[in-house]
Structure formats: C-alpha cells, structure tokens
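Not every chain of the complex is shown here; the ones you see sit where they belong.
As written, the chain order gives the labels A and B, with residue 1 at the start of each chain.
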Amino acid sequence: MLSNEQHQKCLEECLACMEACNTCFDACLNEEDVNMMAACIRLDRECSDICALAARAIQSNSPFMEQICSLCAEICEACAEECRKHTHDHCQKCAEACRRCAAACREMISH
Amino acid sequence: MLSNEQHQKCLEECLACMEACNTCFDACLNEEDVNMMAACIRLDRECSDICALAARAIQSNSPFMEQICSLCAEICEACAEECRKHTHDHCQKCAEACRRCAAACREMISH
C-alpha cells in the first residue's frame, strides 16, 4: 500500500511539471525561431495534460492511479528528452521538472 | 501504420463512450438510491476523462496515441464491468459503449 508521503511527493512533482510544461509552451510560442521549438510545443501540451490527469487521479484516489502515473512517467521522459536539447532557460527548467516527475511516478508505482 | 479508417473508428467510439459516461454520471446522481451507484459515478468520471484524452490524442496525432488508447481500453473495461451490474437503461447503454470503445482501442493498437 502507498504511504501518504509517496502520494504527496508524486502529486507535488506532477503539479510542478504541469506548471513547467505550460510555462514552456507559452515561452516556446514567443521564441524568435518557433520552427525549432515545434516538437517541444507538442510535447509540452501532451505532458501538461497527462500531469493534470495524474494529479486528479492522486487527489481523487482513482483506482487507475498507478496506470495513469505510469503513462505520465513515460510522457514526462519524452518531454524531458526533447526539452533538454534546447538551451532556453524555460526548456532546461521544464526538462528538470519532467525528469523529477517521471522519477516520482516510478517511485510511487514501485511501492 | 494505422489506416485512416482505424483512427476514425476508434475516435468515434471514444466520443460515443465519453457521451455515454457523462450521461450515465448525470443520471446516476439523479437516481433514488445514489448509494448503489457510487462505484458507477466514480468510474463514469474516470472513463469520460480518459476517452476525452484519447479523442484529443487521435485528433492531434499524438506520439502517445497508442499508449493513451491502451489505458483507455483498460478503464473502459472496468467501467463496462461496473455498469453492466445495474439494470438502469443509462448504465446498460454505458456498459455497451464502454465495451465497444475498449474493443476499438485494442483493435487500433494491434495494427
């Protein structure tokens, strides 16, 4: 059974990642070279959506919490991989938030 | 590679299932004995949310379309199993929509 601490840690990382992705989405659309950011924009939206769903699942004690967080980890890892390539501050921050969220999701599931 | 027909079929079933789940959610909350419908209400919301995400993924050509539809199939099956137990017309219709959506998701993924 999951401890409250593990739920809480995972929830916090999901919310931080959702924020980093939404901030990065907005900032990418305002960059001078939007062409270079297309993959990032797409993944930011994907990742924000699944983080929001994962947060809802944890908060409402969903019977599918683990499956949703497992998919969240996978999407976070893809978003981190893309954001890591770009030197913009918002991309680097987003990559780190995605990496942490993926780790917290995998840690929660493994217990 | 997925054909347009398979995408289209899966999308239609996701949208039909989302509608059946939302209709069932509303109707369950108006039943005389809401206590009996608690599991159904919970699963209707879960299932509506994942169907909406799956529809969005198909429509926007998400790189995670298959993973999202795989999770959608799993949640649809759980919702179908619960709704099937109740004789209300809205539950029987929802169970059938969930069963069809799960099948369409699994069919799309297998190709």
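The criterion applied here is as follows: a residue touches a chain if its C-beta (ideal position, glycine included) is under 8 Å from a C-beta of that chain, and two chains touch if they have at least 3 such contacts.
Keep in mind the model is a prediction, meaning the values are calculated, not measured.
Oligomeric state of the entire complex in this file, given as copies of the one sequence with 2 shown: 4.
As a working rule, only the chains that are shown with their structure count from here on.
Its C-alpha atoms fitted onto subunit B, subunit A is found rotated by 180°, rounded in steps of 5.
Of all residues in subunit A, only 42-43, 46, 49-50, 53, 56, 62-64, 67-68, 71, 74-75, 78 touch subunit B in the complex they form.
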